[in-house]
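Note that this complex is displayed minus one protein chain, with the remaining chains in position.
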Amino acid sequence: MSALLQLSGVSRHFGGLKAVSGVDLSVERGEVIGLIGPNGAGKTTLVNLITGVHPATTGKVSFAGKDVTRQKPWQAARRGIARTFQIVQPFPEMTVLENVAAAALFAGGMAYGAHAESAALEHLRFVGLADVAATRAATLTLAMRKRLELAKGLAMNPQLLLLDEVNAGLNSSEIDHALTLIRAIAARGVTILIIEHLMKVVLNLCSRIVVLHHGELIASGDPQSIVRDARVVQAYLGRRYADASG
Amino acid sequence: MKQGVLTGLALLAILCALPLGVDSYWLRLGTTMLMYGVLAMSWNFIGGMAGYPSFASAAFFGLGAYAGAVAQKFGLSMFIAWSLAGVVAAMFAAALGFALLRLRGHYFAIASLVVAEVLREIVNSATDLTGGGKGLNLPVPQMASIDDQARFFYYAMLGVAVLAFSAVFATQRSRLGFGLRCIRQNESAADMLGVNVTLYKVNAFILSGVFVGIAGAVYASWVHYIEPPDVFDVLYSVKAIVMVLLGGAGTLYGPLVGAVLFLSLEELVWRNYISVHTGMLGLLIVLLVLFLPKGILAFRPGRA
Partner (left out) sequence: MLTFQILANGLVLGGLYACIASGFSLVWGVLNVINILHGSFIVLGGYLAFYAHAELGVHPFLSILIAAPLFYAAGYALQGALINRMIAAPVLLTLSLTFGLDLMLQNGMLLAFTADFRKLILDPPLGVLALGPVVIPVDRLAAMLLALALTGLLYLLLSRSRIGRAVVAVRMDREAAALMGVSVKRINAVTFGLGAMMAGASGPLLATIYPISPLAGTVYLGKAFVICVLGGLGSVPGAMVGGIALGIVESFGALWFGPEHATTLSFLLLIVVLLVRPTGLLGRKGYE
């Protein structure tokens, strides 16, 4: 069976800057894959290329066997590619429930009405936000907003869920809670691509890790081999450290 | 919901009964109020629901007025001419929307403002079709009396207002209305969530144009004579915005309340202090922006 998501030679330039260059990556159905790399490595740009925020300068993106290189973000959402944001983006003046209902309605393809709201409530229960369903999204704490992002992502009924730093800014018990949630989502058969700074999270969750550095994919493999990979260590800690330990 | 329908029907009954036993001054005022209501409710689609600061109302109004007038010049009956004006305004809004709604903020505001100016100049130049600067006369409908005529145009404008109101009502309870709320609050997030933002915005723009176009055509028949600076007056755009701001953007009754308030103020000032009319309008806008940016309905206790 073909991969769910396939990137072939994907590059994106901004003026003279190569944010992503020549990335080949294939993600199989049901995989939980981690995308790591130092700040400015191009991780968020890569997610933007997958979700149609920016079209790729060169290369091809296919999803479920279909060429989606030129898709618009809303098309990606309806095809089953959901994402959460590093900087969370709720609709501030809507209730928490309405936020999730919007996801169920527009991306999840549900009809307008009570049905979408009850589905939304179901997702809020799952992430533990049912109590605050009726409050305005703007009033939520950061940890709650991150969970709201997750609920929105789920309501989109995705095949592929892209999690962009869902744990950034959370304390350790909040992170543990998030990990449990992500595992439960993966158990439903959703394919997940996680962008993460925290090694603890990726090592814990992912069956495979890919490393992006200066816009290029420099390593791919299981968690154990990645942490020992000299290029990865060098990318993170600098040449001198890599030489000394290698 | 049920209460909302009842309120609407009660309001409609009052508006239907209004022309009975009032003189022509009040009829004229009533017709103007309904026309202002149409302008405000229509702007609410693009400005209040989608959050795009459109100044295109004057363009739709003038276009509708001229479309209706020219159609009647070619012998079409009045009602057909009015419908045609709506179609022309809608098509123009669709084309314009696809082009302009990619712009944000000030750029969109200015581009939409300039459109009315360009249309006015085009109409001014197309002398054969529109009479240019000399204006255009419209056939006067055959009626028993002047009062009958005034009542006829009151009910015609009421019909347009009911159409516009129903459209607002239906939109607010639909996917389209929900999507527009998402767009207003965070357009790129709405895009990522699967809202076809371009299509939704264009739909809102069409809705903001079609009823104004019809109202323009009805206005043209009502006053029998139009000229470019009159119907492409930028103040139509500005008044629409002020009325919505006055009543509360994005709400169902806000624009109507705003229209009534605005017309009352205008009438009070206009009749008594003609020389400071625009200055008072300016003062009203300034006070409104500084002290009531969310509209007076925002102060109603217990509003959801």
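Note that the chains are named A and B in the order they appear, and that numbering of residues resets to 1 at the start of each chain.
Here is the rule we go by: a residue touches a chain if its C-beta (ideal position, glycine included) is under 8 Å from a C-beta of that chain, and two chains touch if they have at least 3 such contacts.
Predicted, not measured: the structure shown is a model, and the values here were computed from it.
Annotation: of B:L29, B:L103 or B:V260, B:L103 touches the absent chain (contact as defined above).
Within the full complex, the residue among B:A65, B:V160, B:L263 or B:L281 touching the omitted chain is B:L281. When the full complex is taken into account, the listed residue touching the unshown chain is B:G47, out of B:G30, B:G47 or B:G213. Interface note for the absent chain: among B:L138, B:V242 or B:V257, the touching residue is B:V242. Residues 47, 51, 53, 99-100, 102-103, 105-107, 109-111, 114-115, 117-118, 121-122, 125, 238, 241-242, 245, 275-286, 288-290, 293 are the ones on subunit B that touch the missing chain.
By our rule, only the chains that are shown with their structure count from here on.
Inter-chain spacing, taken between the CA centroids of subunit A and subunit B, is 44 Å. The touching residues of subunit A, when paired with subunit B in their complex, are 51, 53, 72-74, 76-78, 83, 85, 89-94, 102-103, 105-108, 112, 152, 156.
On subunit B, the positions that touch subunit A within their shared complex are 174-175, 178-179, 181-182, 185-186, 188-197.
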